[in-house]
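Shown here: the complex without one of its protein chains, the others still in place.
After this line comes subunit A, so read on.
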Amino acid sequence: MAQPTATEIGRVVEFLQQDREDVKLNDVMDLAERMAQSLDEAVATTDKMLHAEFRSIAEQISSLKREIRDLRPDQFRFERIPEAGRELDAVVESTQDATETIMAAAEAIMAADASDPAAYKALVDDKMIVIFEACSFQDLTGQRIRKVVKTLSWIDERIESLAQRLNLAETGPAEAVEESEDERRMRELMLNGPQMKGQGVSQSDVDDFFSMSDQEDIDKLFD
């Protein structure tokens, strides 16, 4: 609640400082009237402040709604992300199909009887064509992945733009989020997944490590 102003307090003090030996009903009513006037002014001031605050909050909410509308969340939810998911599913499927075709051809060549050179060559030629045809999947998967990358860039641009307009970058680092069960499993079991080229260790590094016969050298790695 707002504090009474100096003027309001002054009025009450002035009234009480007067010589009041025989306080009558009118005096009490006079005091009550002065108190009521003081309260009216305090409420009026508080009301104005609250009104201004609420109007400011309402404007900020309207602005946020405009920013979110500009972000076109429906496009995210119902178009772009599901479409990217379908593209990636198609990549997995066509890669799987091609791998299956190529492996079946290679296994047929491995199992072929080479005692009849002419028949063996015909079979190898036939399977080689099948392998070449299957490799065409790479063209399609490349196109599909480029579409997914484009979608991710589209989303990234919009989120970046929203963050800039709302000055989110100036609010400091995000608060730590509690680790999920899945994240805990991945950390404890060192499920890091494939590393990018140039990151992680190479087979040669691994071989060097496994060739260490001196226990002290190995122990140093755990220090």
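Note that in this section a contact is a pair of C-beta atoms (placed from the backbone, for glycine too) under 8 Å apart; a residue touches a chain by one contact, two chains touch by 3 or more; residues count from 1.
As a convention for this text, contacts and distances are computed from a predicted model.
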| item | value |
| --- | --- |
| From "Trypsin-like peptidase domain-containing protein", "Chemotaxis protein CheY", "Sugar ABC transporter permease" or "Transketolase", the hidden chain's UniProt protein name | "Chemotaxis protein CheY" |
| Residue among A:Leu64, A:Ala106 or A:Val149 that touches the chain left out of view | A:Ala106 |
| Touch list for subunit A against the chain that is not drawn | 96, 99-100, 103, 106-107, 110, 189-195, 200-203, 205-206, 209-210, 218, 221-222 |
